[in-house]
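Removed from the display is one protein chain of the complex; every other protein chain stays in position.
Then we have subunit A:
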Amino acid sequence: MTVISDVLIVLLLLAGAFFSLVAAFGVIRLPDVYTRNHAASKSATLGVMCIMLGTFVYFLVEHDLFSSRLLLGIAFFFITAPVAGHLISRAAYNSGVKMWDKSVRDDLKNKK
């Protein structure tokens, strides 16, 4: 039982750290604000959620502590991260930040 939970905790923490690392790579590598936002708003969300879930399971199994605040933190992050990504890209578009040159379509240009 403890072996299973140990493996689960380690996997969750490593996956979370890996996704956060990929998000950081994406922010460095991708060419413009919008594509960077893709990496930041998705990978960072799952990364932080995995780490929090791993912490939750650790305290539950090793210390018999049901930390409901971690669950609330996961829920809040789940709700707010996509909204933040949306607002940042919307603010960027409205203040006239150009898209990457190889972008193919822009339907928002002729918005009524």
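Everything that follows uses one rule, which is that a residue touches a chain if its C-beta (ideal position, glycine included) is under 8 Å from a C-beta of that chain, and two chains touch if they have at least 3 such contacts; residues count from 1.
In the analysis below, contacts and distances are computed from a predicted model.
Asker: Which of the following names does UniProt give to the chain that is not shown: "NADH-quinone oxidoreductase subunit M", "2-oxoisovalerate dehydrogenase subunit alpha", "Na+/H+ antiporter subunit E" or "Electron transfer flavoprotein subunit beta"?
Answerer: Choosing among "NADH-quinone oxidoreductase subunit M", "2-oxoisovalerate dehydrogenase subunit alpha", "Na+/H+ antiporter subunit E" or "Electron transfer flavoprotein subunit beta", the correct UniProt name is "Na+/H+ antiporter subunit E".
Asker: Taking the full complex into account, what residues of subunit A touch the chain not shown?
Answerer: Those residues of subunit A that touch the unshown chain are 19, 22-23, 25-26, 29-32, 34-35, 37-39, 41-43, 45-46, 79, 82-83, 85-86, 89-90, 93, 99-100, 102-108, 111-112.
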